[in-house]
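With one protein chain held back, the other chains of the complex are shown just where they sit.
The block that comes next holds subunit A.
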Amino acid sequence: MIPQIKKSMIYDRQLRLWGDQGQNSLETAEICLLNATVAGTECLKNLILPGIGKFTIVDEKKVTGSDVGSNFFLTVDQIGQSKAKCITELLKGLNEFVEANYVEKDPVSLINEDDKFFKQFNVIIASNMLEKDLIKLNKICTTENIILVSLKTNGLFGILRSYVPEHTIIDAHPENVTDYRLDNPFQGLSNYCKQFDFSKMSLVEHSHMP
């Protein structure tokens, strides 16, 4: 069976949700995970199963006993080996159509010394990283127009935040669109607004301004 047919059969249940277009967006995604944490692994699993194009895990650490206890994708016999390598191998088995890579480096060193590394990706998932490193990473991502997702979990708590570069959405079905173009107002609106002197208003008048 050729790959295209196999894919359409395996992906059937998700194609009924997001169609070919959605699937295409997924398949052109190249995703990087910084720090092979449990949450990061779980995240990748959920991206690999529906078929992203490529993923790379960056982590310099070795597998420990407590890692095995909390990460489904690590086994006891892997203790002492490279975490990035082991998790990549097990995740790879989830979907034959996804390309898998790993880099045994500390993500922070890449941020500081080799920011060109990140250019190849369109999404970076930064897991359990310090604020100062995230700030630097965010600058790189903004420059290169990469989506950054920062992820942190601790016990029963977690925080997820995405930083998406500003982009334009065109509403192709403007049935109910009331758009005042506030960031680019038309002349009449500008003139009308300039009439008002906020400094001379009473509190009541001010709170009743449209």
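Quick note on the criterion: contacts are C-beta pairs under 8 Å (C-beta built on N, C-alpha and C of every residue); 3 or more make two chains touch, one makes a residue touch a chain; residues count from 1.
Just so we're on the same page, contacts and distances are computed from a predicted model.
Candidate names were "Ubiquitin-activating enzyme E1-like", "Tubulin delta chain", "Exosome complex component RRP46" or "Checkpoint protein HUS1", and the UniProt protein name of the unshown chain is "Ubiquitin-activating enzyme E1-like".
Between the chain not shown and the residues A:F55, A:F73 or A:F121, the one that touches is A:F73. Contact between subunit A and the unshown chain involves residues 2, 4-6, 8-14, 16-17, 42, 45-46, 49-51, 64-66, 68-73, 75, 93-94, 96, 155-156.
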